[in-house]
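First up is the structure itself, then whatever we jot down about it.
Missing here is one protein chain; the remaining ones are kept as they sit in the complex.
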Amino acid sequence: MIDTPAAAAANPISQIERDTLATMTRTSWRYWLGLGAAASLVALGGWAWSTMLRQGLGVTGLNSPVMWGSLITTFVFFIGVSHSGTLVSAILFFTRSPLRAAVGRSAEKMTLVAILTAGLYPVIHIGRSWLFFFVLPYPNQRGIWPNFRSPLTWDVFAICSYVTVSALFVYMGMLPDLALLARRIGGWRRPLYRLLSLGFSGTDGEWCLLERAYPIFAGIVIPLAISVHSVVSWDFAMTIMPGWHSAIFAPYFVAGAIFSGIAMAILLLSALRRGYRLGRYIKEAHFDLLAKLMLAMSLVMTFVYATEFFMAFYRGDSTEAELFRWRATGAYAPIFWLVVLCNSVVPLVCFWKRARHSLRVLVVVSVVVTIGMWFERFLFIVTTLAHNFDPFAWRIYKPTLRELAVCLGGFGWFVMLFLLLIKIFPSMSVAEIMEGEHASHGEAPHA
Amino acid sequence: MKTGRRGFLGAAVGTMGAGLVAGCSKRLPRYLIPHVIPPDDAVPGIARHYRTICRECPASCGVTARVREGRVVKLEGNPDHPLSQGALCPRGQATIEGLYSPDRLGTPLTTTGKIGWDAAEGALAAGIKRALDAQKLVVVLTRPELGSVGALFRTWLTALGQQPSQVVTFDAMDRPWLREGARLAFGANANPVPDIAAAKLLLSIGDDLVEEGAVVEQARALADLRAAGGRFVYIGPRLSLTAAAADEWLSVEPGTELLLVLGLARRVLELVGPDAPEGLAVATLRARLAPYDATTVAARTKIGAATLERLARDFLRTRPSLCLGPGRAVAGNNAPALAEAIYVLNAVAGNLQRTLRFLPRPQGAWAGPSMELAELTRRAAAGEVGALIVHHANPHGYGPLFAKLAAALEKVPFVAAFNNQLDETGRHAHLLLPDHHFLETWSDATVRDGVTGIQQAAMIPLLDTRAAADELLVAARSLGKATGLPDGAFGDSVRASFDVKEVERGGKFSEATAASGTLADGALAGAVAALDLAGPADGLPLVVASTLRQLDGLPPTSALLQEMPDPLTSISWGGWVELHPTTASALGVVEGDVISLEGTAGRTELPAHVTIGLREGVVAVPVGYAIPLLDGSPPALGFMTRVRAHRTGAKVAPPHVPGGQSQHGAELSREVTPSRRLPMAPKLPSMNPPVEHPLHRWGLAIDLDRCNGCGACVAACYVENNIPIVGPEEVAKGRDMSWLTIQSFIKDGGDGAAEVSFLPLGCQQCENAPCETVCPTFATYHTKEGLNAQVYSRCVGTRYCENNCPYHVRRFNFFDPKHGPRDSLGLNPDVTVRGRGVTEKCTFCVQRIRGGEEKAKVEGRPVRDGEIVSACAQTCPAHAIVFGDLKDPTSQVSRMAKDQRAYRLLEELNTKPGVVYLARQREKKEGT
Partner (left out) sequence: MRARSRTKVMLALAAAAIVGGLAVARGRSEAQTPSPAPTSAGVGTVGDVPFDHTIHAGKYGIPCLDCHAFADKSPVAGLPSGRKCMGCHKFVAKEKPAVQTLAAHVEAGEPLRWQRVFSVPDFVYFSHRMHVRANVACAECHGDVAAMKTVVQQRAFTMGRCMGCHKERNATHDCLGCHK
C-alpha cells in the first residue's frame, strides 16, 4: 500500500497521511503550554510525595479509623479511566465499526496512560514506597510469598496483566503505521520506528499474520478489562465493612469505570480534534456514540446508587442502615449530593440530540462527570471507614493540601504522558483510515 | 540524649556485663564490655525482680521492680503485699518515666548555679550551723514519710538539740477532716479503719475510693463487695469513676450531705428501736438528732422522702452495712462534722467492729506529735525558723493554695531542698540537693498496723545523686552532733532491720491486732455548722474532682499519664471543666468552648465538657486544674467556693475520642439485670476452614462487673510494649497508639441518674480475623496458639488490616515513634520498637507467652494456668482481667468463658474473638 514519495504529492492519500500524522508533525504553542502545565503539576505532586517519604504519612489527613483516603481514591479513579479505551476500541473492532479507525488509537493510548498513572498510587499510599516489592511474588531464600488470599495481591496481578496486554494491543495495531513512519519521519525517531516496526513491510503474508493475531488480543482485552475492575472492586467487596461488603460492587465498578472513561475519552478526543483540526476524521458520529454510551452508564450508576440504599434499609442491618443514612445526611452529605448531581442528573442532557452534537456541552458534561466520579470514589471509601461498627471510633477525614497535591500530580502525569505519546506515535490508525477511504473508493486496501 | 532500645542495651552493657549478641542493629555499640567483677547471680538477658514499694503517693503499695541489665524496665504489683496483692495503679505504672526523665537533677544547685557535692555538703552543714548558733529552729518539711526516713528526721533533729516534733508533713491531697471527724466521734486516739469487702451495703458520701487513698486495695475491695452480691450506693454531685462503679448514683442539693446523713442516722435510730447496739447512748443521740426529721431533710436535700426512707431501711436491713466519707467532692468547711455524722450513722446501724474496725495507730519512731503546716507558717513568718530542710515537698507549686506558707518561707534564712527534679520550691531554695529516685535508694513505709513495706534500691543510681538521709547524717557528723544516729550508710541500717525472708516478700506483713472503740459521749454535741461557700454569690459551686492521674493534686507531668485519656471523659492532655447540659445551655456553652472560671483566689481557662454525669447547677474541674481557683482556707482542696463561669469565645477540640460516648444501639458494652439475660450467641456458618489450636488457645476474659475503668491496664500496656507517645495534636487527629483503650459509654439510667459502662478494648485475637485475610504480605496471620500475630518487619503499611478490623484496635505509626522520657533507657528490651509506617496492635504480650513457654520447656513441664499473665491482667486492681488458655477447661479464663454473663464483641460478624467479656450487672433501683 505504501507508495513512493515521488507520487505522494499527487495522491489524495498523502493528504490523509498528513492529517493523520498531524499530531506528530505539527507542534503548536498550545501543545507546549499544555505539556508545561502538566509537567509543573507533576513536579508539585512529586515534591508533596517526597515529604511523605521523608516525614511519614503523618503529613496526610489520614487517621484511625480512616486509613485510606484521597490517594486510594485517585488510584480507583484512574483504574476506572483506563477502562473505556481498549474496551471500546476492541468492541468497535469486533463490530467492524467504521468509527473505530479515528478514535480507537487515542482511546487505547488513554488506557495505557491511565493505568500507568493508577499504578503509582498504591506505591505512594504505603508511605515507605521502597518496600513495595514485598507484595510481588519473587523467589527468595526466606521462603516467604505474598498472601494470595488478599485482594491487594490479586490487584497486583490484574493490573500487571492489564498493562501488558493493553500495551501489546496498541503496539500490534500500530505495526503498519510504524512501518510507514519509518519511511515518512526522519531524524532521531527513524531508527526507533525501524526497530519497533519489527521489519513490517506490508507484504500479504505479514498482513495475514497481523489480521489473525489482532483479534486474539482484542478478544483477550475485553474480558481482562472487565476482570481488572472487578478485582479492584473486590478490594472493598471482600471486606466485612458495611457499604463495601456488597455483591453489586463488581458490576458497579465496571459501569463506573466505563462512565468515567468515556468522559475522559470525550475530553481528550475533543482536544485532539480542535488542536489539530481533525474534524474530518473525528466526526459528530463519534461524539454522539460516546455521549449515548455515557448516558447509558449514568443511568446504570443511578440504578446502583438506588440499589445500595434500598438494600441497606431492606436488609435491616442497623450498622449499614446507619451508614447510608449518615452518607446522605451526615458530614459528607454535600459530597454525596454533589455526586448525585454530577453522575445522575447532569448527564441526562445527553437525551437531547442537540446536546450530543454540541461539542461544548459534551465537554462541560464530561468535566462534570470526571469530577463527580472522583468524588464518588472518595465518598464510598471514606464514609464507610469513618462511620461503621464502633460509635466510639467515628471520625471525620479531611485530606491535607499535600495529599491533594499528590492527586493533582497524578492528573498532570496522565496528561503529560498522553501528550508525549501523541508526539511519538500516531493518534489515528493511518492504515485503517486509508482502508476506510479506499473502501469508500471501492478499492482493496492493499493491492 | 536520643537513643532507642538498642542504645539502652548498649548503655546496659557498661553496667551489667556482656552478651548482647541477641538482636543487634547498625545502631549497636561496636564493643561489648563485660564486668571486671560480675555480681554473682546476675545473668544478662534474664530479668531479675526486686520487691520494693511505690512512693508516687502516700499509699505506698508494694511493687516488684523488673530489672534487665541493671535497669528497671517495669513496675508490677507485689503479690505478697496486702495492699497491692499483685496489682498496681496507672500512676505506679508510669513511675519509670520519672526515673528516666531527662529533667532529673544530676548535680547540687545553689542560687548561683551548679556546685560539687563536697561544697554542697559544706553549705548544708554551714546553713544548719548558722541556724543553731542563732538559736533558731531547724525544721524538716517533708512528703509523708511513714518509716525509717521519717524516724531519722526525728532522731536527727534530736541530735541537733531540736524538738523531734519539728517534722512537718506536706501532703496537698491529705484529708484531715477524716481524722478530725474520728476524733469528734470516737475520741482522741481512736483509729477507725473501714473493711469495705466485709460490708453488704456500702454507702459512699462522695468518697472516691477508686481515685483516692489506697486505690488498689479499695478498688479490689469494691469489686469483691459487688461480686459477693453487695450493693454500692454513691451520693455526690459528680459521677466519678467510683460513682460509675456503684449500683446507684444519687446526688443531693450541694452542701446538704450533712443533713442527709443526720436524717439517715435519725431514721435508722428510729427503725432499730429496741435492738439498738449495746453501749449506744440512744436517748442522748435521739435528742441530738431530733431536728433532722425526714420531711425537713428531704425538703432541704431535695432527695425525696421515699428515697431517704429506702436508704435508711436498706442501710439497716442489709447489715453489715458501711457508710464512708466525706470525699473531696463534698468536703466543705464543715467536713469534720460530716465525717463525725457518718461515723455516728455507722455506730447507730451497729457497724462498729464489723465493717468499721478499730486498729491501733501504726507505731514506730516516725510516729508521734509533729508540727502542723499552720504552725510552721506562723513561726516561719515570725522569723523563728533558722533552717528549713525541704524533702520532696513543693508548696510553691500550688499557687494560691499555699501562698501564705510560701510567703513565710521567704523569711527563712536557709532553705535546703532534696528532690529529683527542679520544682518551684527548689527554685526558691538556697541549696538544692538531688536525691536518689525511690527505686535507687532504701527506706520503708508502715501504711497501717502490721503492714510495713521495704523500699529497696532496685538499681544503681543513674546520676550523681545522693540519698537525702545520708546527706543529713553527713551534715550532723560534720557538726559533731551525731549522737544516736546510725554510723554507717542509712541504707544499711534499713536493710539490717529486715531479714532475708522479709526482703524477698517485700516487707513485714502480719495480721492487725483489733483494738476497740465506741461512740464518744460528746458525739454530735458540737453545733452543726451549715456548709457555706466562698466566692461570688451568683457563681456556680465548684466541685473538685479527684482523678487517678493527679495523686499529688498537681496536673500530671508524666507524658504517659497525660496521653492516656481520662476514662470518664476520654479527654487526654490537659484539663477540662464539666457542665451539665442544662447548665451549659444556660451559659450558651457547647462541648469544646473555652470557659473562663473566676474564683476568690484567681481565674483559669479550661475547655468545656458537657456531660449528664454531673448535677445541675455545679461545675466540676479535675483537682490539678482547680488549684488556681482555691485560696488555702481549710479544707484546702475541697468543696470550697463558687466560681463565675462564662465563655471566652475561644474554642478547642479537646483531644478525645469522637463519636460521643453513646453506643448508638451497638451493644458493645452489655449489661444484665436479674430480669434480663443476655441473648444466645448466634450460631453462624463459616466458609473458612476450622482453625486448629493443637496446644494452646490463649484468651482473655474481662469482667465488666469488676472493671471500674481506672486505666491501670492501659498504662501497663504502654510500659510493657514500648507503645509510642504521640502528643496532643496527634491524639486530636485520632492517631493515638494505645493498644488497649478504655471506652466509656454514658447513658441516662432513668430519673436523671446517668449510668456509665466501660469497655476495655484491645485486639480481640479473632479466629476468623478479617485483618488476616486482607494483608498482602502475611505480616499478620493466625498462630497455632490462637494469637493474631503481627510481624512488624514484614509490614509494608497498606493499612488494609486497619480498614477491615471491626473493632478498630490496630494502630499505625504515622511518624517516627517517640516514647517520652523512657526513650533514653526505660524501654522494654523484650519488645521490638516499631518504626514509622508500621502497623501494630495488642499481641497478648507475646514476649511474656514465649518467656513462660521457654521456662516451662527448660524445666520440662507443661505451662501452668496463671503462670503466664499479660501486663493488663497482671496490673488490674479490681482483678477484672484474666489471661489464660481457653483450651484448658480447668483454667480460670475458660471457666469465665462459660459464665452466663459471657459474650463476645460483635458476635454477629462471626469473627470468633479470643477475648470474652462478662456483662455488667445492673440492679433495679429498689434495693434488696
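Each chain carries a letter (A and B) given by its place in the written order, and its residues are counted from 1.
Note that contacts are C-beta pairs under 8 Å (C-beta built on N, C-alpha and C of every residue); 3 or more make two chains touch, one makes a residue touch a chain.
Not measured: the values here are computed from a predicted model.
The chain not shown here is touched by just one of A:121, A:200 or A:332, and that residue is A:200. Only one residue in the set B:784, B:818 or B:861 touches the chain that does not appear here, and it is B:784. When the missing chain is restored to the complex, the residue among B:302, B:646, B:818 or B:850 that touches it is B:850. If you put the missing chain back, the residues of chain A touching it would be 138-143, 198-201, 206. By the touch rule set out above, chain B reaches the unshown chain at residues 5-6, 17-25, 27-38, 43-46, 781, 783-784, 787, 789, 791-794, 830-833, 843, 846-847, 850, 854, 857-858.
Note that only the chains that are shown with their structure count from here on.
In this assembly, the C-alpha centroid of chain A lies 60 Å from the C-alpha centroid of chain B. Chain contact summary for the complex, chain A toward chain B: residues 55-58, 62-65, 67-68, 122, 125-128, 131-132, 134-135, 144-147, 149-153, 156, 235, 238-241, 318-319, 322, 385, 388-396.
On the side of chain B, the complex with chain A involves touching residues 570, 657-666, 668, 730, 733-736, 743, 745, 770, 773-778, 781, 794, 796-800, 802-804, 806-808, 810-816, 836-837, 906, 909.
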